[in-house]
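Omission of a single protein chain aside, the complex is shown with its protein chains in their original locations.
Up next, subunit A:
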């Protein structure tokens, strides 16, 4: 088949380019699964604690929304409830970005044209990318099976759970293959696919919330929206609870359909073109664009708007769910303990709210990293060179980017606190008071985000070529320390590495000025290092 000529060669190229990423993915997910399974086994060692966990999880709408439906009291079922959503989201996003990277991004940069002029069939690049990425998902699933079974879980359930997660990866591989045909830019393709991930999460959450609790109280039968979400399918396999193997056919079917659609679309369009036509725009610039600040706002506003919508929806739903939290805690001392560990303090509602605000601060950290890494993207593209050849100093340019990211972070934090407060206040009858209080509490997380901004800036100044990898790694380390550090019983010294460790968990505890001042000082030092290093280095480098 001439349309596939060169596929093997291109697949080897994909493997070569991504050998490190793929290794981290394929080895990292099983390792994470193994560690999580072990720690869950420690927290819920016997039938009695697991019975309690399952009953609470099945009756709590919050648990259903964020952990998915629980399926019985097997240790494996608890492990799945605690880990599935996180692992599935990671795998979904990794698959999505990998597909775009090896298809649309190549077209956007012109690399595909270079390859296409050689003996390479029309479908070869897409096929090569899909082969490698589906392969990576498969290998990761096999290793995850080994990891789960190795952690002492039943084999059949381990296979089902790992296949469920691999299936999510495969499903989003198919979706990304289609979005890569639609959008002209890699950014656009990723945004479309990531939006599909978000939509899948919401559909699954809705389906699980609307589902029914089984008669024995330890199971949830999801409603139909979960069935139209690729993220939901993995739960419907019911690993460790009478596995329904046939559900695994759904991601495979989606893969076949997605690939067929992607090929059909690829057939219909030119190299480099998309199906969503780019719009035209103004012939002259509005005066407000004509400064580094104006440009930074223009570059950020789309991203910021997307984040704002996501944060607001999540904030409202978490706020509304807070009230229900009391009931859940009463029924589950183990969960109470976990929440206490996350937020500390006596009042459990406040501990919950503090934990949610902490989660928002972590998530918004990703916005800060994303926003600041634009400078590096501009440098790699060559746009930075053109900009710095004008009468704008490096300090002003970088300072503007940091300022823009900081203002964005403030806006998102405030929005997170206010919407959570509104949601909680609507249920308890004091929307305005709660909005103000939680809005303020959320803003106290800003110093941690400033430290993130400082870390990215310092990396950009000192090790520009490593900016992207190191910045995301730093955030991931902070995330893992914050979310899993307590569960994994890491020493305090390790936890202290993360700026989030030092933010007072308001409203669960009283605000304290000292840690915030210290964080702000650390941030200022990191920013100063970053700017100074940037002023003294080559551009581009």
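Note that in this section a contact is a pair of C-beta atoms (placed from the backbone, for glycine too) under 8 Å apart; a residue touches a chain by one contact, two chains touch by 3 or more; residues count from 1.
Definition applied: contacts and distances are computed from a predicted model.
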The chain missing from this complex carries, among "Ferredoxin family protein", "Glutamate mutase subunit E", "ABC transporter ATP-binding protein" or "Sarcosine oxidase subunit alpha family protein", the UniProt name "ABC transporter ATP-binding protein"
Of the candidates A:48, A:216, A:267 or A:385, the residue in contact with the absent chain is A:385
Interface residues of subunit A toward the undisplayed chain are 108, 184-185, 278-285, 289-292, 295, 298-299, 302, 381-383, 385-393, 536-540
